[in-house]
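I'd like to ask some things about the structure below.
A protein chain is absent from this complex, but the other protein chains hold their places.
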Amino acid sequence: MEKKDKKYWLSLDHLHDTKGYRRNLRDRYHEENGETGGDFTRRSFLGIMGASLALAGLAGCRRPVEKIVPYVIMPEEVIPGVPQYYATTMSLGTSAYGIIVESHEGRPTKIEGNPKHPSTLGSANIFLEAAILGLYDPDRSKKVKHNGAESAYNDFISFWREQELKFAANKGEGLAVISESFSSPTLMRLRNDFLKKYSNASWVCYEPISDENNHKAVGQLTGRPLQPVYHYDKADVVLSLDADFLLTENENIRAARGFAEKRKPDDNKTDMNRLYTAESAFSVTGSMADHRLRISSADIGRLAFAIADAVRKRGLNIPGVFETDISDFNKEWIEALADDLNGAKGRSLIIAGSRQPIRVHQIAMILNEVLGNIGQTVTYHNANDAIAPDMEALKSTIAKMKSGAISTLIILGGNPVYNAPADLDFASALSKCENSVHYSDYLDETSKLTGWHIPRAHFLESWSDARALDGTLSVIQPMIEPLYGSPSDTELYALLASGRNQRGYDIVRETWQNVLKGGEFEKKWRKVLHDGLLADSALPNEIIKLNVAAIESPKSEKELSNDNLELNFYSSKLYDGRFANNGWLQELPDPINKLTWGNAALLSPKTATELAVANGEIVNIEAGSAKLEIPVWISPGQADYTVAVALGYGRGGIGAVADGVGANAYLLSNSNNPSFYRGVRLTKTGAVMNMAGTQDHGSMHGRPIVREATLNEYRSNPEFAEEMVEHPPLKSIYPEHDYSQGYQWGMVIDLNACIGCGACTIACQSENNIPIVGKLQVSKGREMHWIRNDRYYVGDENDPKIVHMPVACQQCENAPCESVCPVAATVHDKEGLNNMTYTRCIGTRYCSNNCPYKVRRFNFFNYTGKYAETIRMAQNPDVTVRSRGVMEKCTFCTQRLNRAKIKARQEGRTVRDGEIQTACEQACPTRAIRFGNINDPDSIVTAMKKIDRNYALLGEFNVRPRNSYLAKIRNPNPKLGKTEDKETG
Amino acid sequence: MAQIFPKWTNNIQTYIAAGAVFIVVAMVGFFWYYGSPWYTDVGYRPIQPVPYSHKLHAGDLGLDCRYCHNLAEKSVHANIPPTQTCMNCHAIILPESEKLLPVRESWGTKRPIEWIRVHKVADYCYFNHSAHLYAGIGCADCHGNVAEMETVMQVKPLSMGWCLECHRNPEMHLRPREELTNMYWVPPDKDKQLKFAEQVIKEKAIAPPQDCSGCHR
Partner (left out) sequence: MSKGITDSGIIPGGEAPLIEKNPTFGSITEEISRITERKTPGVWYLALGAAVSLMFVLFGSIGYLVFEGVGIWGLNNPVGWGWAIINFVWWVGIGHAGTLISAILFLLRQRWRTSINRFAEAMTLFAVSCALIFPAIHVGRIWVVYWMFPVPNQMSMWPNFRSPLLWDVFAVSTYFTASLLFWYTGLIPDLATFRDRAKTKIRKIVFGFLSLGWRGGNRQWKHYELAYLILAGISTPLVLSVHSVVSTDFAISILPGWHTTIFPPYFVAGAIFSGFAMVVTLTIIARKLFHLEHIITVSHLEKMNKIMLLTGMMVGYAYSMEFFIAWYSGNIYEQFVFINRAFGQYAWAYWIMISCNVLIPQMFWFKKLRRSIPVMFIASILINVGMWFERFVIVVTSLAQDFLPSSWDYYSPTIWDISTFVGSFGLFFTLFLLFIRFLPMISMSEVKGVLPQADPHHAGGDRHE
């Protein structure tokens, strides 16, 4: 009665494990909270999110009385029922993302990319999309706290006035500030004012996820603080040394877009780019690679030198690089790569990941230099107004704190008690400070230990400004009054710098008086606010000269083994943990391992077998004295003997969503090598944890699901995708509908462009009021995402390739779901869409059973009933909020279709191509998803459906999906022998 | 031995049969009436916080509906006017009136007047005023002759079946733009109206949706 097939890919939870294994889990759960207790915990967790809906007024004789409350004075420009769109900016570290915010009656509900802004180009990533939920998070800190007691901002102001008097005398002796890194003229101005005033004070910047090493490398080689900007849209050969530039590095949207631009195989003239990656844990970038080298992070340094050496052997002068021992590397790989790089001078790009040490960044920079890439595929810009993190400075500050030299410590953002390297023991250092202030979104680990806690205004509530990496200036303007009256960054910085309690608006305008010179300030200012950025404010490329001293090549470290593992930290979908209380992000499946609600110790199948651990088994990671209990998750493609752990989990007491989810990897972090180190052991604890993964089965079982070929195969046989399935002529027994008239909506998803980042999923969740269901429900297979991202492994178990496939409702013309619904709750409309009418649905779930794509989602409980008022504010008023017992699914954003159609008709025209974007299409950083009218011969979607790679998923069943896919193409180096790309599992 | 059953029980079958028939008819009738589009909130006439008379303003004074509901043609909602709109006139006209007390209060305290909603379609129906007005559906078609109502009352069922009737054949309901707010408009003789409708439908590309997605999102 067991599944005998041991091939890992039948399921990463071997099927036969699964049963017994899941049964244990279930038993565990019964013990814990009874069969449905889990659901109660879910409830209570939603419960904490607020009170249940109360009907306005009492029940009248015939129906409940409903009030209509008009304005007293009608605000200008507000038309109730018509959404408004404003431009603003979200900054994350030193990157700035220009966004457009949709707002209904002054209530922001949706974030989209700003097409004019260079770092978003109209697209978004998961952090931008999810920020809207962050604004309405009921767990946000609302009150100023002083020594744990409630206080007021004014009390803090008077506190600070006293401090001012004290520090005015000694120029800030014993005063220290720890801030987040930022890139903002206003904040920089205020910081400088502060330091001018308190010349003896110290201001350090700390970020657990930082590109400090990159900046240091640039600084050492050029002697100037420059910001590199990578131009993937110009690179034919890309080498990523542990750099996940498509998802986690700076300004990844622009990077992904540029990369995708270079990856269009359909035009026979231009060639597709080729991506080489070397990394330990499978990253989104690695999944897109044509050649991925599995290698421990520490060895990447030596690899970089080996590559440099190989390049040098091709007659390029690389100063100061010495021979290095590369006996344990795949020579063939390195040689082929070197040839490619050498053959693409000025068109190649080497990028080192922010996790890598300075040395690797320097090698990458030198390689770019000698290959003539600098100025072409990578440019350097003055990093004005930017402050980068600095670990050394942090260390010295902490040392001073411990010595008691710091009487007043001000922590602006960040959460060092939680995320500063464990060996620095920030908490105890903090206790030595007489006065301490923490300014943050949540009453978090740090706030609880500081004397003062100041709640922080969300960026959608604040006035500020920011610079993109290339220097483009943009303004951050509030979409809504601060919900809890919290001060904004600018306001607090200003208070510290000047002692004056100014309005953010005035502060920012003050800065911009110098930016918008030459008169007509108001006009220019209004334009900036309208556009969301100052046009052409990007800084020019700096011509740089490298002065390369001899660089010591790293020695190979002690070889890895079962009791000498390499521990890797990587930035997760919670970033560094600041988004831990965001339910959308917690429930978003990890792009690679598909885990939700928690992190895990990722191991390669080989390592797991040798250590005899299975998915969900809780192990102890022992790094010297530090220990961390965390469940194991087997991740094919992980480098052997390396352990990867996502940062940002294991929070306590910050919010209903974040608390108790996952394990806190910072407990193992180490200030000398913050990103990875060796000498780690795993020991079993015997306990097992229920892991909420959304995809148990990683293989396609040889089914033609994701259709894939190499560039050459595609060129020689363009029709390959269609030819992968043979089927009889497709005829329906029902009379054919006529879809030749009017709008006929359709969608194309280019699997060659999709990087699997999940931005579409979050965008959809935000646009369509999709609830989160909590860990237990996800583990039961009840997640609600309308568009999911399927991840399949292809090829060898230990070193597979990955393909991503976003699947939403395929809007079949012959929809199997429709014919079986007993109450006609799901029917077709004349524009070819498969409508789902929630109010008519009685919840037989027959439609879902009969859906070959399993894209329908059922409300097993009343997930939306207990939202907090603030969460209700985040809902899109144009979309019904579904209650218990009804089926729901992707509608192609029918609310957007209707709005556009009505608008077009009233303007006496038809809807223009591109006028309607579905939420997923809009968010997609690589434009992999395109939507439009397939009846319009000139529309983009029609053009894409004409491409040879176009195929319909499960089209052989004559369901006639309106969605179709463009097959995936890889561009392997012919020199590296035949790849297993054709295998589909 | 004594009879258990009295004589009348001999034709008990008849009674049972009759009873059965009655029950069946009653049940069908029940659903037929209470299930029909005609059993709705028709006749709902709540007392409003301000004794505002549509008859006076829209009728006798002949104010255009869009003087107060000025966004009806621009927006999803035909907005309830802000207090400001009332005060535009009533700052001068009847500034002392008892009836207007709540309005002046609201104006003074800047606290809005809480009107009671009369015409309501369910939250999951996305009715769009601007779309209907553009097509040429008059106010009175759904709201009845407001100009003769002291307090507004719901006179049309506003049920899905009722909506569909017009969506299926809108011809007799389409008006020229200038007639939209005319409470007394009746279509001219059939052929003229049909001709007119045909032409309007063509030039405005009017296609009343009968698909679920038309109203349910």
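Per-chain numbering from 1; labels A and B assigned in written order.
Assume contacts are C-beta pairs under 8 Å (C-beta built on N, C-alpha and C of every residue); 3 or more make two chains touch, one makes a residue touch a chain.
All values derive from a computational prediction rather than experimental measurement.
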| item | value |
| --- | --- |
| Residue among B:Thr40, B:Asn88, B:Asn128 or B:Asn182 that touches the chain left out of view | B:Thr40 |
| Given A:Asp137, A:Glu783, A:Glu797 or A:Glu831, the one touching the chain that is not displayed | A:Glu783 |
| Which residue of A:Ile755, A:Cys821 or A:Val911 touches the chain not shown here | A:Cys821 |
| Missing-chain contacts mapped onto chain B | 4-5, 10, 13, 31-32, 35-37, 39-40, 157, 159-161, 164 |
| Footprint left on chain A by the chain that the document does not show | 1-4, 11, 15-16, 18-19, 22-23, 26, 30, 35-36, 39, 695-703, 705, 777, 780-783, 788, 790-792, 805, 807, 816, 819-824, 840-846, 848-850, 852-854, 857-862, 884-887, 954, 957, 959 |
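One rule holds in what follows: only the chains that are shown with their structure count from here on.
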| item | value |
| --- | --- |
| Distance between chain centroids, defined by C-alpha means - chain A, chain B (Å) | 48 |
| Of chain B, residues touching chain A in the complex | 41, 44, 46, 71, 74-77, 79-85, 106-107, 110-117, 120, 122-124, 126, 128, 130-131, 134, 204-207, 209, 211-214, 216-217 |
| Chain B-facing residues of chain A, complex | 60, 62-63, 65-74, 79-82, 742, 827-831, 833, 835-840, 878-880, 891, 894-895, 897-898, 902, 905-906, 908 |
